[in-house]
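Yeah, one chain of the complex is gone here, protein chain that is, but the others are all in their spots.
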Amino acid sequence: MLQARGIHKHYGGVHALKGVSFDLRPGEVHALVGENGAGKSTLARILAGSTRADGGTILRDGREARIASPRDAQRLGIGIIYQELDLFPNLTAGENIVAGNLHFREGALVRFGEMERFCRPFLAQAGLHCAVDTPAGRLSIGQQQMLAIARALSMDARILLMDEPTSSLFDDAAERLFELIAGLKRRGVSVVYVSHKMDEIFRIAERATVLRDGETVGTVDIASTSVETIIRMMVGRDVAIANRARRAPAGEVALEVEGLTTEKLRGISFAVRRGEVLGIAGLVGSGRSELGAALAGLDRARSGSIRARGGIGLVPEDRRAEGLMMQMSVIENGTMAVLPRVSRGGFIARAEERRMLDPVAARLALRCPSRGAPVSRLSGGNQQKVLLARWLLVNPDILFLDDPARGIDIGAKQDIYRMIEELADAGKAILLVSSELPELLRLSDRVLVLHEGRVAARYDAGEATPEKIMAAATAASAAEARPQ
Amino acid sequence: MAFSQANNAEPYRAAQNELMTRLFARQPDVKLVIGDAQQDNSKQVAQVETFIRQKPDLLIVAPNERAALTAVMGQAMEAKIPVICLERDILEPNYTSYVHSDNLTIGRMAGEFIVEQLRKKYGAPKGNVVAMRGLLGVEGEIHRDKGAREVFARYPDVRIVADPVADWIQAKAKDRMTEVLRAQPRIDAVYGHNDPMAVGAYLAARELGRDKEMIFVGVDGLGGEAGGIRKVMDGILSATFVYPLCVDKAVETGLRILREPGFRPGKEYSIAPTLVTAANAAQLYSQ
Partner (left out) sequence: MNFAKFAAVPKSLLALAGIVLLAIAISPVAGDGSRIFLEIGNLTDILRQVSLIGIISLAMTLVILTGGIDLSVGSVLALATSITAMWLTRGYTHSMAVAIAVAAAACALAGAANGLVIAFSGIQPFIVTLASMIGVRGLAKWLTNNQNIDIGFGRDLAAQFAAVFRQKALVIGSYAIAAAVFWTLLARTVFGRHVRATGDNEKAAIYAGLPVRSTKVWVYTLAGLLSGFAGVLYAAENHQGNPNAGAAYELDAIAAVVIGGTPLSGGRGSISGTIVGTLIMGVLTNMLRLNNVDSNVEMMIKAVIIVLAVAVQRGKGGSGA
């Protein structure tokens, strides 16, 4: 149905794709897996016409196809759902669907009636129940994704590329997405599913093509393969996934929050001890990120108290938008919050700056072309490590980590998990937000579940299960499960 | 007597009002009413209409814009009111008399002044001239430039060796003149289309020690500390040209229309600009 042969792509001096090949059959869900930086998103973009390959051929139904622009891809029935949804937030759902759509003839004037008639069936197919004139920016992330899918369907896409579609979704929205993909498959749509989440791949995909360092490692049938096999293909080595050794938190209370109420939070109370990891679960919008903002003093508390022994460090959820200065170098980003310690009279001692960052970078296994390279040239995992390095240098007693392992590859995830454990062992009090429940359960000593700004449940590590947390996070009548 | 003035804010317009008031004050039997149209065409039209109802013996109009005032001044003529059009032209000759000056004449006078100075210097009209131009495309710039070029064209040995554009601005003229001075080993005269540009050129020449080599001629001749007349008194400019207020002639013509029944005024009076040199600068400055 769609074949790519010997695709090459260079970005400046980086050889991102080195002759990648890929073969998609009609009506299958085909996973494209690999660590970040392996080239899977680049390949998807080339197939969708948003990036041009430097070499190689693409065949559509056996005929050579030229895909030089997204419009070419549209004509060939190829649609793409980008990781960072390419919607116009200020345009309505309908306008988003018809913009640049070859199947909807636009005249000089907007014809609202026809737009409505055109969009309705596709919104229904995508399972999005909203008015055609709802601004896209007002939809939740999950709904925006449905809108993007409706748009692709309206362009008569027979092949749908999805680039890490669940990276910004919580489990319930992901669940709806999987159902939708199953429905598309029944209708004969082929799906290329770019991801590195093993549970998802094993759930929905028939085959998987593994990329590593811009090369095709191989294509496997999911039914006859194991998670370990694919991970080994991805990272080129065995990765042990071990649970944290449980310890009884012995430290004193480092942070005590009582009845904290802000614009988004309602009477939150909890305590964290030194050496303890408190997991914080909840849907996007449940108040989990706002808790970090309140603790760091960025949001004003209306009532309640925060008693902290020591400083609080906040590693924000969106590392690109809220964490890093993307154009600045690794070293500049790393030492950003501790410049007074490496400067005299306002002048930065640059040798000292480097000496300060090096050991922390080593502890995090930070890999980058050079310490002077802008962080934009690093993989997502290494970017996250730079941000962690910034806070390790600040060395606060309490750390609020907002989804630190989101959207990064397995190797880097392991490094970050290890770092969190080391920090806890060193006596830091850690608050860990995570969208991925297995990760949360693995790292946390206790779990706090938030729902609509309130504490919906509290669990000890031993008693928490994904099902219990899910139930508490989505329950409408969330009550305190039990006192501490 | 009624006078409809386009606006009272500009210094030039204010000077016109002031002079007219002073001249008519000498005539005890004449009462002058001045209206300010605040640079607004429709206000001025309404103002002239009101004057027509009041039936003055004489109407002087300084039109804000040509097209807008043409019709209403025609109405005044129909109402048998003598109309003097001051300084700015209108589309149809809807006036008894039109008193004006013009930039083309200034350009010619400047050209002739420079030729005269060159003749004195070399015994024959020859030499290198720099024209420092104002904002291109503006009426004043076009005619001040054209008039001078017409004159220079008659003397093959008088050459414009550079004509940089300095947009009426002194600082720019200084920069542009600096470059001209580098490229031109001998310059006899600088013709600035306004006084500030002539002064800017002077500053550049002075910095390079070449200010004695050439003369500087400007246009505008405003009074006051920073005006061009003062610059002539200080010896920076050899000459400047005052764009006349035209009020004297208008008042004189108006009074004759009122007093002399058989008087037939000329359809058009062109007033010569005033040449300001060291000889008359001090006297003009005190005015």
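Read from first to last, the chains carry the letters A and B; within each, the first residue is number 1.
Assume contacts are C-beta pairs under 8 Å (C-beta built on N, C-alpha and C of every residue); 3 or more make two chains touch, one makes a residue touch a chain.
These numbers were taken from a predicted model, which means no experiment stands behind them.
When you scan A:209, A:329 or A:435 for touch with the missing chain, the hit is A:329.
Checked against the full complex, the candidates A:188, A:346 or A:462 give a single residue touching the omitted chain, namely A:346. Residue B:207 is the one among B:116, B:139 or B:207 that touches the chain missing from this view.
Hidden from this view is one chain, which touches subunit A at 11-12, 14, 296, 298, 314, 316, 321-329, 332, 336-337, 339-340, 343, 346-348, 350, 370, 372-374, 376-380, 383, 390. Within the complete assembly, residues 133, 136, 162-165, 169-171, 174-176, 178-180, 182-183, 185, 196, 199-200, 203, 207-208, 224-226, 230, 234 of subunit B touch the chain that is not shown.
One rule holds in what follows: only the chains that are shown with their structure count from here on.
Centre-to-centre separation of subunit A and subunit B, using mean CA positions: 73 Å.
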